[in-house]
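Here's the structure, in structure tokens; my notes come after.
Removed: one protein chain of the complex. Kept in place: all other protein chains.
Our next item is chain A:
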């Protein structure tokens, strides 16, 4: 019962932000569609245009949503007799629902804009963001499968982004003032100053190369991205739970 109540609240809590996000996205698509319609191509010429940039916008938006949704919901839950484990379970279901709904809406918006672009702009070959990222893997695949794959691709990326955002916000909630300063300033300094300096002076660029190889290995095919994203989602959700289970109301 409580998990349902908590789920209902968390979904409602996201509703307004998501509506505003889509108003902006639709507005951008309208402007972008109008500008595309005005582009003329020479006889027999064509150019490829990618639509569905909103997929990445959604992933970034959901990372921010993850960052913004812990404290208020946590305090409200404790006020209303909801345990931490119930709140966490409801949060996972909320993440799954929000990611699925937004991936689906993005797909619908994408299909409408693809159709509109093909109708209004001559000589334009419209491809989805997913096709643009993985042209080799999608070259001989049917449109239906591409749309299904790209839906799932965005869904898991969105889940991973939300889980990372949620973990960061819980970590900052749990940390004391000094810890916040250390992590807030220390992580960027470590990543963007100390590691590059060490890499240049002591490792001869091997750290950067190893990182690049890891990224390539994790993202070279859609399947690997799905696996990596799911692993990130599970790992950061588990870490969030470990932090949340002992979180208390702070004065």
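By our rule, contacts are C-beta pairs under 8 Å (C-beta built on N, C-alpha and C of every residue); 3 or more make two chains touch, one makes a residue touch a chain; residues count from 1.
The rule is short, and it goes like this: contacts and distances are computed from a predicted model.
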Among "Membrane protein YdbS with pleckstrin-like domain", "ABC transporter ATP-binding protein", "Ubiquinone biosynthesis accessory factor UbiJ" or "Multicomponent Na+:H+ antiporter subunit D", the omitted chain is listed in UniProt as "ABC transporter ATP-binding protein"
Given A:75, A:119 or A:230, the residue that touches the chain left out of view is A:75
Touching the hidden chain, out of A:108, A:136 or A:248, is A:248
Contact with the hidden chain, among A:86, A:128 or A:228, goes to A:86
Absent-chain interface residues of chain A come out as 1-2, 5-6, 8-9, 72, 75-76, 78-86, 245-246, 248-249, 251
